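Reviewing the structure listed below.
A protein chain is absent from this complex, but the other protein chains hold their places.
Note that the chains take the letters A, B and C in the order they are written out, and that residue 1 is the start of every chain.
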Amino acid sequence: MIASHQIETRLREAAEGLLRDKKVGLFLGYEKASLPFRTAPLFLTEAEKAKRLVWSPFCTANLAVYLPRLFKAPADAREAKTMPPPPAVGVVLKGCDARSVITLIQERQVPREKLVLVGVACPGMVDARKAERALGDQEALGAGEDAQGNVRAVVEDGTEVTLRREQVLADVCLECRSPTPSIHDILLGAPAEARETDAARRRTADLGSETADRRWARLQQALSKCIRCNACRQACPMCYCKDCLLDQTRPRWVGAGTDISDVTMYHLVRAFHMAGRCTECGACARACPMGIDARLLVRKLNLEVEDLFGYRPGAALDGVPLLSAFAMDDPQEFLTEP
Amino acid sequence: MIDKRIPYTDLDRLLDRLAKRGAVYAPIKDEAGEVVLAARTHDQPIVLEYRNFRLSPKALVLPQNQTLMCFKNGDVEEPALSDRETFLFGVRPCDARAMLALDKVFIDGDQHDPYYARLRAKVAVIALACTRPTSSCFCTSVGSGPGDAAGADVLAVALDADLLLGAETPRGQELLSCVADLLTDAPGAAVKEAEGQIRAAEDQIAPVNLQNIARRLRDAYDSPLWETASLKCLGCGTCSYLCPTCHCFDITDDVRGGTVRRVRTWDCCAYPLFTLHASGHNPRPTAKERWRQRIMHKFRYAAENYNHLLCVGCGRCIRNCPVSMDLRTVLKEVGA
Amino acid sequence: MSQTQTVQESASPGAWEPKVVAFLCNWCSYAGADLAGVSRIQYPPNVRIIRVPCSGRINPAFLLRALQNGADAVLVSGCHPGDCHYISGNLAARRKFALLKDLLQYAGIESERVQFTWVSASEGGRFAAIVEKVVEQVRKLGPNRKLVKSL
Partner (left out) sequence: MARNPYLPYPARIEEATVENAARDIKTFRLAFTDPDTAAAFRYMPGQFAELSLPGMGEAPFGIASSPTEAGYLLFSVKRVGLFTAELHSLEAPASIGVRGPMGKPFPWERMAGRNLVIVGGGFAFTTLRAAIKCILDPANRSRFGSVLVVYGARTPGELMYKKDLAEWQARNDIDVHLTVDEPDATWTRHKGVVPTVLEGLNPSPENALAIVCGPPVMIRFTLLSLAKLGFPDGAIVLSLEMRMKCGIGKCGRCNIGGKYVCKDGPVFTREELKALPAEY
């Protein structure tokens, strides 16, 4: 494993070079956040400020979420004339983020030629909530990483606590099958060995032989905490629709409040719109302020997508989006026959 | 003023007494082991070790879904509301203060809001002073603090052996008098200890310079700061929905058959639809204007209109922002 | 008056009858249903038909919305593969439906409540048989209580 600080140094050099040589007008990376176990997205436009960039096990955000809005098509003819052409954008990508970018390129939301992709072979990122929970009663004042990739935190009473890496890695990282970006212009870090994750992926989506009523009750229980803040949707790089069905009022598909029926509608609709598109970055679950496993439904859908159609969203740039295509012999065992 | 004491062993009796009069909300552990403010049940012990609740208690006075009226067969029905009292035990001082801020908006103004007012009138707050603030707390900078009694009817401080209590309003006095038999006068040493504890908590909180913040924000309305600070905003409602003072709402109609329910739901200024006109025009078209509105509303417009900030420094927005936005950064930079 | 018609509640619980909302494509299945009627083929009157241009036009939200508004089941029917008036609308829909059915089943909505089939314009008998089957299955399941929004 290459130490984070070495990657950080090279990342800063790369960003500085790209900005200085005007290869990009904007560089998206991470900077230090005010709270431990976190980083904040950084919109960098000046080469001199490249030192603000950080690389650590806390670079969780999927920066691909910002790309569609940076390359948003002009709203009307007037805007088309007055809007300056978007600059080329450099962006730091982990394996999952790269899958998102691939999907965005496939869906023609971002132009590949305007992107400089700085991939980092990702060793897995820390789930801030897991880390906080692991500290129990104590609050961390600062956090870093040791040579083995374990997390070290300084807590309130001044003591230093080491949290074992496996203990605090995000679930989504434990399930990740392509931690090294499959698409990149620059690659930092040594490609990590892909984990054997299929069992982990299936286990998390398996409800065994539970009855429909039990499954429904479990879903309702999980969603009952939802406050409809839209964080899961807004954090998702695939949720770029200009007019989201969930916001439409003419007709209004989903009521505005937290009636459990509307909450369930919200999550079913959102999940289904991810079918064949979710790149399993975990942004939705991370964003949820209520700690809901927002991947609950999508995780299962992704397994189906792969089992039924052999499709892995974001795996390859030349793939056709699953639901934009069809085959005469697609499975249809689910159909009702007289 | 803190002058009474009750041993922890009698706390349940005190809450039982309150439960006879109305609903008691108290800190208990939920199924995930997180301490939440929830309706107290007998099988769940009260917990006193917690920083603050993930959700502020604002939903108890400003429910996320509030039925305003129902239309049925051409008639309009207003929802019946129970008149039972609601006791909030263990609310942190910041959240208690937030209720005062909401009062400014919904009650004190030229138009009082009957739905809020009815719920609010029933609520009595027994606040629990903070002993262990978090690194995202900045209550001391918005005129509050770990021992702030504003908004509390009774302020409590948890010491090792006892809970100290003091009435802060006539309502609080009435409450304590109805449980007077469970209370004894707090010895001076205990009161001193409580004060020391609060001061120690205060010292842990990093201040944010909010001197003349309304004026600084007025002068900084056109600052490039808003654009840079809002770039990473995802436009979700986490900050607003968790905020104890954010109160903006939407009114929509739910239809089912011949019945229509007009319902008020929380809304958020970070959403593009919040201000979108039917014509397509949007006075706050980008995250820049919307993020500026959020800060201006809390620290400038509210100061101008109510002489009261719409922020209590609880830090929920900081802790929960998916992209780690920290409004303290903007507040520090603005006009600095 | 409102954007969504609500399926009326039955008069009393004892008199419950399954309510099935059927989304039929204009070119094949709607004509198939029509043929069933013209041919006087008996089928249960529990089905409420909504005509759509093509099964490919159906947004899963239509089906969810029907369930939310009190339908006990939804049935979607399009042209047989290869027969789509728009060449491939039903083929694109087939992938969606396969996943939607799985998703809803996983969520805990009984698979009998969300059914898909193909009926051609000449298959009046098939349409009647399918409706009969769906209604029978739903009758066994009882009224749908999941996702239903009550005011």
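As a convention for this text, a residue touches a chain if its C-beta (ideal position, glycine included) is under 8 Å from a C-beta of that chain, and two chains touch if they have at least 3 such contacts.
Everything numeric in this text was worked out from a predicted model, so none of it was measured.
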Of B:G33, B:P170 or B:P283, the residue that touches the missing chain is B:P283
Among the options B:K4, B:R216 or B:H247, which residue touches the chain absent from this view? B:H247
Out of B:K122, B:R171 or B:R262, the sole contact with the unshown chain comes from B:R262
Against the hidden chain, chain B presents residues 68-69, 71, 74, 76, 78, 105-106, 109-115, 221, 247-253, 255, 260, 262, 267, 269, 274-279, 281, 283-284, 289, 293, 296-297, 300-301, 304-305
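As a working rule, only the chains that are shown with their structure count from here on.
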Distance-maximising chain from chain A - centres being C-alpha averages: C
Count the touching C-beta pairs: is B-C or A-C ahead? A-C
Return the distance between the CA-based centres of chain A and chain B, expressed in whole Å. 31
Whole-angstrom distance, CA centroid of chain B to CA centroid of chain C, is 47
Using mean C-alpha positions as chain centres, tell me how far chain A is from chain C in Å, no decimals. 36
Residues of chain C touching at least two other chains: 3-4, 149-150
Chain A: positions in contact with at least two other chains: 252, 255, 259
Of chain B, residues touching chain A in the complex: 32, 34, 49, 51, 54-55, 64-65, 132, 134-136, 228, 231-232, 234-238, 240-242, 250, 252, 254, 263, 265-266, 268, 271, 273, 318-320, 322-326, 328-329
Could you list, by residue number, the parts of chain C that touch chain B in their complex? 2-4, 6, 8-9, 69-70, 149-151
Chain B - residues contacting chain C, complex: 70, 254-257, 259, 261
